[in-house]
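Before I ask anything, here is the structure I am working with.
Showing just some of the chains, left in place.
We just call them A and B in the order they show up, numbering each chain from 1.
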Amino acid sequence: MTADGSSGVAATGTYAVAALVERFGGACGGDLRRRVAGFAPLESATVEQLAFVTAARYRGAVAASAASAVLVTAQDAGLLADEAHRLWVCDDPYLHFARIAQFFDANAHPDEPSGIAASAIVAAGARIDASATVGPQAVIGAHASIGARVRIGSGTQVGAGSTVGEATRLHAGVVVYAGCTIGARCIVHSGAVIGADGFGFAKDGPCWVKIPQVGGVVIGNDVEIGANTTIDRGALGDTRIGDGVKLDNQIQVGHNVQVGEDTIMAAFVGIAGSAIIGRRCQIGGAARIMGHVTIADDVVISTQTFVSRSIGKPGQYTGYYPMAEHAAFEKSAAVLRRLDGLRERVRRLESAMRVAGDATADRPPDPTVPERPA
Amino acid sequence: MTADGSSGVAATGTYAVAALVERFGGACGGDLRRRVAGFAPLESATVEQLAFVTAARYRGAVAASAASAVLVTAQDAGLLADEAHRLWVCDDPYLHFARIAQFFDANAHPDEPSGIAASAIVAAGARIDASATVGPQAVIGAHASIGARVRIGSGTQVGAGSTVGEATRLHAGVVVYAGCTIGARCIVHSGAVIGADGFGFAKDGPCWVKIPQVGGVVIGNDVEIGANTTIDRGALGDTRIGDGVKLDNQIQVGHNVQVGEDTIMAAFVGIAGSAIIGRRCQIGGAARIMGHVTIADDVVISTQTFVSRSIGKPGQYTGYYPMAEHAAFEKSAAVLRRLDGLRERVRRLESAMRVAGDATADRPPDPTVPERPA
């Protein structure tokens, strides 16, 4: 149990607020000698913990909180003057929180095991840096290369000839096939599968003939890959994931896909083969990208949306059926099934109106009305 | 091979119908000394097997079946008088089937291995109850706690400090990260990942800065978790799954989500971070719940529906695009893309009608017509 009542990984050690402010910047009120041990939500934080707010509407929660210090913007601090003795003013409280929490986290695991576990199997010709950790029951294939300070979790499989860059962490139960490259400082969560065959078949009458998938997977630096996410190897060339990409759980990336730097995707996103995704895109959960399309930089795709064509310019693109109470859904769906028929009825009415009376046909267009569909 | 021709797990031993009726209740016709070895579908059951029907329209199938006894309601029994010698009348045949089948199943696996396999790795400080089973190649982390009669499958990983409650079964190839708690009598299927990092990042220009996920996962009692389902750990507090929750395969539960007791979810459901799901909800396959929303108790969500806002009262909520033959879909989709334009054309027609003739404008509303949209 940690101090905030969670059963999670506990931060160890405490730090004076003064030391944290000096390291991370900003300005904090009150006695800077007080010590803190980590972050907690505003409502459960103790006097030994930090919290943050991202909007002044949380004013009541700040007043009620026991937190030792609360990260706020200068603007919000002005609205929270009563709390000045524990406000820590900074440019971006959420980003500040991320950086300080990383600092606590990095110091929270002092006694993790290191070295190669006796039960791990390392094949001939594999190169494992002396500073790397390989967990129990892990398997490192022939001629694989494991960099400095890499941590390979228990039961994880690294295929023959694959490369894992420095300070990357593969959690327990990851599978990396042969011939894949993972960059530095990546995090790969359990159940992720990197380099399984892409899905490619030629038709021979009713049968499907497998296209051998002989390309690889190349993952850049600072990439995070969620639990049970799958990234297929290329058919001939490679599947490529750019630096800084963040993939949530249960994502599927097809063969020969390219994902640009700093793009982020939520759970269940599916990218079909040979799609090219730009940089800094944000792709909502369960969105699907059709094969062979190209998506520009800085595109935002809403959750559940099926991207059936290329997108050439930044912006947000959306397509999901809006939820309703079931009875209302049933009524709308019944009309939707014959929507072209409804449009036709409107066309007939328009024709009939023109026949019935010219007085109405000559009215000027209503300027508030959007452009009329063809 | 079992007697019903399936290649599955066979039930062993037979029981007199009299003994089963005494144990589980209801009233069965015919000679109660006949013995049965388990259940089968009505159409393939042998004279040594039980079956069940949930509607009298299966009358012909009952007549054609060789089943030794057939569970029915009293009402259906009245319609099946010719079969009275083998009808087992009970309140709820499906529930009765479940309970009796559990009884057979519990007695079907007498010779499973027990104890800690020689190839399992148990870290220092882990506590494993003497009645627990740990399979080959499993890994139990430091200070983990494994309760009485727990069964840990082969190749399963339990992280440091995690707790598994009594009589819970983790099948082969499960991963539980450090600092997670699983209650009693749970079943966790292969490939499930409990406690991977939630998906949380702060933006720093184009880059994403990881928020350390230091909360845990707390799973109640009598929970079932399907194959390849992922439940992320909390960011600061815990992700919580209530007692009696049933999760199908390939579900994703985001960080800090709370799921109420006895809620059930079908495959591919995705719950984004910090959503709160009520008790006794039923969530259809591939439905998605947006982050931070709250869903009341007893809500039913249809398959594929995207829940984009909180739901405050029980009922069924739905939103999926209705399937059609492809050509019909194409026509409807083309109109849907410009649906606001169609509405505008209707508005203009209405205006024109009012100008053209007051006789029609004064007609009383049609009482069969639903309330007109604003």
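Keep in mind that, in the parts below, a contact is a pair of C-beta atoms (placed from the backbone, for glycine too) under 8 Å apart; a residue touches a chain by one contact, two chains touch by 3 or more.
Note that this is a predicted model, so its numbers are computed, not measured.
Undergrad: Could you tell me how many identical protein chains the full complex contains, when just 2 are shown?
TA: 3
Assume only the chains that are shown with their structure count from here on.
Undergrad: So what's the Cα centroid distance for subunit A and subunit B, whole Å?
TA: A distance of 26 Å separates the two centres.
Undergrad: Please name which positions on subunit A make contact with subunit B in the complex.
TA: 2, 4-11, 38-41, 44, 92, 94-95, 97-99, 101-102, 104-105, 108, 113, 117, 119, 135-137, 153-155, 171-173, 187, 189-191, 224, 226-228, 244, 246, 248-250, 261-262, 264, 266-268, 279-280, 285-286, 303-304, 320-326, 329-331, 333, 336-340, 342-343, 346, 349-350, 353, 356-357, 359-360, 363, 366, 369-373
Undergrad: Applying the document's contact rule, which stretches of subunit B touch subunit A when the two form their complex?
TA: Going by the criterion above, the answer is residues 119, 121, 123, 137, 139, 141, 155, 157, 159, 173, 175, 177-181, 191, 193, 196-197, 199, 201-204, 206-216, 218, 228, 230, 232-234, 236-238, 250, 252, 254, 268, 270, 272, 286, 288, 290, 300, 302, 304-309, 315-322, 324, 328, 331-332, 334-336, 338-342, 344-349, 352-353, 355-356, 370.
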